[in-house]
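One protein chain omitted, others in place.
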Amino acid sequence: MGVAEQLTRGRSIVRGRIDVLLVTLLVVLLGVDLLGQLVGGALGFPFLASVFLEGLVVGLAYGLAGIGLSMTYSILNFANFAHGDTVTVGAFAGWSTAYVLGGLGTAGVGSLFLLGGSPSISVLSAFGVVVIGALTAGASGAALSLALDRVVYRPMRSADGISLLIASIGVALGLRYLIAFVYGTDVRGVTAPVSKLGLFRLEGVTGIGLIRPGQRVGELAGAGELPFFLPVGAGGTGSEVLVSLTLHGVALAIAASGLMLGVHLLLQRTKLGTAMRAMADNKPLARVTGIPTERVIRATWIVGGALTGIAGFLIVLERGTMSFTFGWLLLLFIFSAVILGGIGSIYGAMAGGIIIGLVDSMAIIWLPSSLTKAAAFAVLILVLIVRPDGLFGGVTTA
Amino acid sequence: MIAGTMGGIYLLLILVGLLAGFDAGGVVNTLRAATVYAAGYGMLVLALNLHWGYTGLFNIGVAGFMAVGTYTTAILSAAPSTEPGFGLGLPLGVAVIGGMLAAALLGVLTALPALRLRADYLAIVTVALSEIIRLGIKSRPLAEFTLLGTTVGTGGGRGISYPAPNRFGSWALETVPGGGAVYDVGAAVGVARPVIEGVVYMFLLIASAAAFWVFLVRVGNSPFGRVLKAIREDELVASSLGKDTRRFKLIVFAVGCALMGLAGYLWLGRSGFVNDLSFRPNITFFVFVALIIGGAGSNTGSILGGMVFSSVLFYFPQFVSQNFSPGGVAPRNFVAALDGVGAFGAYALQNISAIRFMLIGIVLVYLMQNRPQGLLGHRTESAAAIDLLDRDAGMRADGGAPDTASRPDRQGEDGE
Partner (left out) sequence: MVGRPIRPRARTDRVRTVSEPPPSAEPLEPPVDTSGEPTVGADGGFPLRVEGLSKTFGGITAVADVSFRISEGSLTGLIGPNGAGKSTTFNCIAGVHTPTAGEIYFNGEPITGFEPSQIATKGLVRTFQIARELEEMTVLENMMLAPSGQLGESLLRSVLPGLRKGVMAQEAELRDRVWEMLELFEIDHLAGEYAGNLSGGQRKLLEMARALMTDPEMVLLDEPLAGVNPTLEEKILDRIQQLRGEGYTFLLVEHDMDVIMNNCEQVIVMHQGKILAEGEPATIRENERVIDAYLGDSDE
């Protein structure tokens, strides 16, 4: 006896905003430490900037991938453990298409389809191919999600969330090893090296520029060797990269932002979007007021699946490599993003994604590299225990 | 039922083994390996059944708790000077108990904040925890550090070496009188020494699995087990009847995790070496599939599920592909395999590993749609220490003669 009694008393004392207080305290402490390291010289600005930027870009991808998960989690009330493998399938479909189109003539179609043959594909050298690949990835994601819903989840509409979760684990296994069966288990490099966009200092002149894959800032004879350089100021000596991002990362950021904007418009300005938001909030009520729920569910899978597929494609574009487990390995990060942001909230998924991306990459300032991923997962656990509603939870979708 | 199923599996394996041209030693070894798998899975599924089948605690962090138990035991028992990994060189008994305690402690720490979460959130927390554990094991800080003046560590990615549990085989045969004779018998039939030692260890595993089973049957068929089932069905009801459900959940979680730790050590850790790759999350999901096949909520079902899953879905395909190869070279990739049925068959055989996992996924979906209670399900085991229907049977505290009042008709019921 007694455990429950003591905990009741304890809980009522500690109840209230203490969780928010502690988290804010932690963030403030870290921020102060960060500034201290910067000022003291232990941390260089270029490093901080690159880590920050990387986290931002990766976070945008998590957020994009998370939108679909967030929507299905709230509308269908189950945690879709097959979401990561949907990312994988979308990516493979998109990149196979890109390879076949981009490598036409250089190798056999079959070989290209299986991502062999090394056509040199990057966003600069084969922009159109990349775009088509992304669109294919989206279409595949949507088609796959629809098919899965029809075969797996629709017959289980009345089942509880846990049964659906377990079924989705089965789907995850099935998808992942289908890819392994078709494509093999290797990790493969996929893209060609591409230029970087960034803030450089060239012999004392700071400017925004583009630097080619082989070039090193310190070895340049002058600004003329760069395809593009716009001076913005002078000061400091020598040459170094202050902050840079590969063009693939830029593409990811732009595409993800654009898509999120599109989703926002869809949810706010269209009838379908309003229906989706209504269903996310209250399904029985939606049914009663005449919103066709099966149609909305299908739309959710389509939109969510498309975004998920494109996210997979873009992640691979930015990373340059892919393997049959890459989506599965991302699943926890995507869950973190969704739960942190609040299940059902699109903006929450985006914000959550960015935060998780930043946590994951910036953790290296304080933790050894082998533990940075653990930091993101620790955030997930903390959020679930302390505030499972997340940041925007309890608020209407989007 | 259990014996029958295992017998059937044995027959199947013997048949296939003979077809593949095995000698006696090969067949024995095959049966041994399959049984070891079955026993290992059996133990894990039983432990998970305690969490999920009985109490409704959706713990997908099984691999993590196995890792904690195994690694703790490894570190405690490994000799201080061996690399990779560094240990304290404690006696085996201490190490094993230490491992179980560590897993239980982690279970309690997880459970305290997380048990009030709804099932899917608990699932995500346990998965995240399991991954944190794996990353932690691999991490530099834990690979090598100082504890009480001695260097200890997990060995990081290189893993850790420690006294192998399966040395029990050779130890037993050398210690027990008549052990030597077993070797001779084996040699006469064509079964090599290592295989015999392996068989002895197999018996130890079977004994462990049986011990797990007896323990859990006692837990389940008792007032304690009743409360667990009630918690799974409707926690508010259990609470409204005066049961301190938090206490029950904490105890169950800790005990289950300790069992997982032990099973991890005895089974996955049997060769005396583990690293972070030994405990990937896939293991947890396989244990789950096995549990669902057998029937969550039933201890007998857990063993059955463990056996069926490990043998049929896991070991068997692997075994077939390793021992049956089509003539010629199999197609190198999927596109080449599309050349024809023969080519595809050869490719499939070579990649049977991937097909097997696809099959597992499909089976899981099928079960959840059509038979979520699995083979045996919740209803087969009575949550009481005695036969409740037999109202006039013995154990009357006052020793009086049984009532001759009319009895209701007996319903058929599977007892303990």
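By letter and in written order, the chains are A and B; residue numbering begins at 1 in each of them.
Following the convention adopted for this analysis, contacts are C-beta pairs under 8 Å (C-beta built on N, C-alpha and C of every residue); 3 or more make two chains touch, one makes a residue touch a chain.
All values derive from a computational prediction rather than experimental measurement.
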{"item": "Identified contact with the non-displayed chain, of B:Val199, B:Ala230 or B:Met307", "value": "B:Ala230"}
{"item": "Residue touching the undisplayed chain, where the options are A:Ala4, A:Ile364 or A:Ala378", "value": "A:Ala4"}
{"item": "Sole residue of B:Ala3, B:Ala188, B:Leu241 or B:Val341 that reaches the chain not shown, by the stated touch rule", "value": "B:Leu241"}
{"item": "Positions on chain B contacted by the hidden chain, ascending", "value": "215, 218-219, 222-227, 229-230, 233-234, 236-245, 248, 251, 255, 297, 378-379, 382-386, 388-389, 391, 394-397, 408, 410-411, 413"}
{"item": "Hidden partner chain, residues of chain A it touches", "value": "1, 4-5, 8, 12"}
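To be clear about the criterion, only the chains that are shown with their structure count from here on.
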{"item": "Separation of mean Cα positions, chain B and chain A [Å, integer]", "value": "35"}
{"item": "Chain B partner contacts - residues on chain A that touch it in the complex", "value": "1-4, 7, 78-79, 110-111, 113-114, 152, 155-156, 159, 161-167, 169-178, 180-185, 332, 335-336, 339, 368, 370-371, 373-374, 377-378, 380-381, 384-385, 388"}
{"item": "Chain B - residues contacting chain A, complex", "value": "58, 113-114, 117, 119-121, 123-125, 127-129, 131-132, 135-136, 138-141, 156, 244-247, 250, 285, 288-289, 292, 333-336, 351, 354-358, 360-365, 368-369, 372"}
